[in-house]
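Let's look at chain A:
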Amino acid sequence: MIGLPHYLILSALLFSLGLYGVLTRRNAIGVLMAVELMFNSVNINLMAFSHYMMDTAGLAFCIFVITVAAAEVTVGVALVLSVYRNRNLIDLDQVAELKG
Partner candidate 1 sequence: MSEAIAFYVLSGLVLASAWSVVRNENLFHAGLSLILCFVGVAGIYVNLDAPFLGAMQVLIYAGAIAVLLLFGFMLTHDLMNAKQERNQHAAGIFAAVLMALVLIGTIAGAQWYGSSGQPVKFGVESLARRYMQQDLVSFEVVALLLLASLMGAVVIARKEEGSRD
Partner candidate 2 sequence: MDLIKKIPAYIERIPNGGILMTGLDWVLNNAKASSMWYMLFGLACCAIELMATGASRYDFDRLGMIFRATPRQTDLMIVAGTLTLKMAPRVKLLYEQMPDPKYVIAMGGCTMHGGPFYHDSYSVLKGVDKIIPVDIHVAGCPPRPEALLNGCIALQDLIKGEKVGRQRDRPGLRHIDPSTNLPLLVRPDTGLIRPNQILMPDQLRVLS
């Protein structure tokens, strides 16, 4: 029988994979993809709790997270495109202008 821990472990593994992607990808779009993986793992977590604790809060929060992810990706891709257009760079290591 599948219980709450199964879903939590799935989400933990997905989160770790996302973390690995964020740390190792150099391409900005690749980093955004890995961030989306982490968002998804959080969502699985929330939905699993919502399901097993019989509360709609998790479901409602999932939708919030999806919305925020949409906003984040919109701005993120716009930033990447803007940097690419102005500086012709896509590698995050080279975009170090904002470093103090």
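Regarding candidate selection, all candidates are chains of the complex that A comes from, given by their letters.
Heads up, the rule we're going with is that contacts are C-beta pairs under 8 Å (C-beta built on N, C-alpha and C of every residue); 3 or more make two chains touch, one makes a residue touch a chain; residues count from 1.
Because the structure is a prediction, the values reported are computed rather than measured.
Picking from 1 or 2, the partner of chain A by touch in this complex is candidate 1.
By the touch criterion given at the top, residues 1-10, 12-21, 23-27, 29-30, 32-34, 36-37, 40, 43-44, 47-48, 50-54, 56-57, 59-60, 62-64, 66-75, 77-82, 84-85, 90, 93 of chain A touch candidate 1 in their complex.
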